[in-house]
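Showing just some of the chains, left in place.
Lettered A and B in written order, each chain numbered from 1.
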Amino acid sequence: MNHSLSIEDEIDGDTLHEECGVFGILGHPDAATLTALGLHALQHRGQEAAGIVSFDGQRFHSERQMGLVGDHYTDPATLARLPGDRSIGHVRYSTTGETILRNVQPLFAELEVGGIAIAHNGNFTNGLTMRRQLIADGAICQSTSDTEVVLHLIARSKHPSSSDRFIDAIRQMEGGYSMLAMTRTKLIAARDPIGIRPLVMGELDGKPIFCSETCALDIIGAKYIRDVENGEVVICEIQSDGSITIDARKPDVSQPERLCLFEYVYFARPDSVVGGRNVYVARKNMGINLAKEAPIEADVVVPVPDGGTPAAIGYAQASGIPFELGIIRNHYVGRTFIEPTQQIRAFGVKLKHSANRAIIEGKRVVLVDDSIVRGTTSVKIVQMIRDAGAREVHIRVASPMIFHPDFYGIDTPDADKLLANQYSSLKAMCDFIGADSLEFLSIDGLYRAVGGVSRDNAQPQFTDHYFTGDYPTRLLDRESTSNVRKLSVLASNG
Amino acid sequence: MNHSLSIEDEIDGDTLHEECGVFGILGHPDAATLTALGLHALQHRGQEAAGIVSFDGQRFHSERQMGLVGDHYTDPATLARLPGDRSIGHVRYSTTGETILRNVQPLFAELEVGGIAIAHNGNFTNGLTMRRQLIADGAICQSTSDTEVVLHLIARSKHPSSSDRFIDAIRQMEGGYSMLAMTRTKLIAARDPIGIRPLVMGELDGKPIFCSETCALDIIGAKYIRDVENGEVVICEIQSDGSITIDARKPDVSQPERLCLFEYVYFARPDSVVGGRNVYVARKNMGINLAKEAPIEADVVVPVPDGGTPAAIGYAQASGIPFELGIIRNHYVGRTFIEPTQQIRAFGVKLKHSANRAIIEGKRVVLVDDSIVRGTTSVKIVQMIRDAGAREVHIRVASPMIFHPDFYGIDTPDADKLLANQYSSLKAMCDFIGADSLEFLSIDGLYRAVGGVSRDNAQPQFTDHYFTGDYPTRLLDRESTSNVRKLSVLASNG
């Protein structure tokens, strides 16, 4: 698995998608350029669309574009349309395939107290419920994005200040979110009560920055300050003398943080530090633990690139079996491969992955992947490795089996499409995939790889609901049936 | 003056622009195609953008595009995205040059009672006031169009039915409007209390149609039924058995109709019948009356094409002076001429108009134009005619002098840019333009050309405020100062 425009994944739906990354900066003369660079570093969190809103002291300026950050936002003409010393930006992956511009964030609203732009990573578990209430109360929803619900709550809040309105609004929302808001004078950052999605605070030339991952700080040479805490709202404001005040508001009743484990398994970039832990090291540890839990005699350890590479390095080091590039990845995926002809679809995995026969032929191969969702890609990769002459193919997966859907910003297939729900035994899964053996990392092995200790079942250190079914919040929309799609009655082009 | 993409007009701002045309049909299997054709016939009312919303029994479908109807809406792929047997459409001219897609109509909102789409020709004189109130009350405005205000009022109305909500909303609006709305089962048409903007009702295969002008009925072979009356709301609804009911609601207190005279002078297509009067005939009458009011000895009558042609024919017939094509118009105006280089700008009027020397040379020429706004174009045309060897150039304008701005949907230059406000005497204007003589049609001459009788000063038959300053409604936004631009704080691209 991996993060780029993915051919066979699109074809099979055999992947998980994170929906978003956010970046914001206040008070810096190069605000829009730095935001574009930060979003470029966060591109793995969403490749379908990107948007930036800036404020120049007089007007807000908005650019929203389909495609990569680097397709538009480094163009001098585009940056020139985003003047000002403060801006927030957003990259997104579409859950539905119907992404249209007006769903692209940041979203903007003109309030009585002035304009506000917001950008959001995560998902609300009461979004549809709130939206229904708002519409009944005469609100007009333009997008199909839950983020707009927050805008309406801000607009309708009776608090006089924009930051109080913002807090008033997000306190009504449930689920997982890391959110940035920008008003005429403020940059506001907030994380949900248990901190499912990551959000960090940094600083460049003394100016505050918030972003989803530390890699967005690194690219611009900014300094990491700290993580925004779960439940915290941080309000940065430019004062009339140009100085910036920072006001961090903690929730009255604090809950323990439970970061999403999939950030470590798959989403975050290897060089990011999430919750104080380097992601590459965590992934390598997953491979080390996997080698201990599920050893096998073999000749080569081969990663499924790029996602499986860190764990494969760990597995190789722990097992003493050589690490080799037995699969070569083709990064040149153009626009039309996304919707290929049936004929080309048949070439499936080969459009992106190619077996390196000289490494594979006659060998006992340990294939290390980060996770298995539906397993359909694994079937093709195992076949490709066998066609290249492997004597044995052993799959080692650096995370546990996935049984449950996510509701906090990860796009998961329907539960009955998940491999773990389709076969009752590991043996049956292994047969389906066509491997000689198949093993998954244990949940404790994963916890130890990330946090150093096993799962505290009384009070788990992370959220791991896709593996365990232990959802960390109530799921209001889900409980009230038949909400879904009731409201998306406009198919629009423009 | 004329209606197509206009070079020198853009350069000089020397023209008036109508902002919109509308079309709607209910219950016809070819709804979107017929709407596209109707909008094509109404293209002279707005060339900058066009939109269509259809409803297929399940979902609303929306297409909004910059450019001509014929640039997009006759493409089979586009029409295929607009299924269903009911649709409304809109063509618009931008007042600001900042037209962006989300200002393009029809606008759509998801209400508690189901979706609604609205399209609007005209302008509200209390739009900014209402918008300010809505925002204070927590509404989020996405577009900068006043039309959205109506959507919010509909959404917030407490009436249970969509048609009552619609009526509730428009009764709060002041100004000039012809408006169409479409819900899941209804097509609704409404005109403002004094009927400033035109709106007619027709029928094709027994299905109701509403559109701005009769020429949109003619193109699809539909039958003209009647004008929607001033202040009237006509509600057409598809019943469960497929039959269509029509419910016409008149206002409790009826006022006399006062159609905008500029529809006759310039906006409406010559073959349209507006308020029961053929526009070509009215314009020819203007020329005839002009010949009587302002005769001159001359050799040829030459129209400023295309706007001045009908009046020139009338002038020639009444005066006995031959009608000749002394100015040739180039219709091939491409995209870049709209924003020309300075070098090309210098060629001004010649990009579109060319003197036909063989007709002009040595002649005493009567130039007939429909109206004069700033006069800058007239200066260039007179110069061009003189360069082609005319012995004398006499300008005859088939409408009175323009002194006042419009607030009902016509985009007028600032008052101090109007020719009539820049020079205190006809002689001074004539000198500025460089003609040997200059005469305007009288206000009574215009009234008689259109309606057969002179102006009833106690109760004028039409609205003629640009000529007379006699505004037919109060101007609330204008009276509350400094409203303008306060709210357009977002510059957006997408």
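Keep in mind that, in the parts below, a residue touches a chain if its C-beta (ideal position, glycine included) is under 8 Å from a C-beta of that chain, and two chains touch if they have at least 3 such contacts.
Quantities reported herein were computed from a predicted structural model and do not represent experimental measurements.
Chemist: Assuming all chains share one sequence, and 2 are in place here, what does the full complex add up to?
Modeler: 4
Following the convention adopted for this analysis, only the chains that are shown with their structure count from here on.
Chemist: How big is the gap, in whole Å, between where the Cα atoms of chain A centre and where those of chain B centre?
Modeler: 50
Chemist: Note which residues of chain B are touching chain A in the complex, please.
Modeler: It is residues 51, 58-65, 81, 101-102, 104, 108-112, 114-115, 135-136, 138-142, 148, 151-152, 155-157, 487, 489-494 of chain B that touch chain A.
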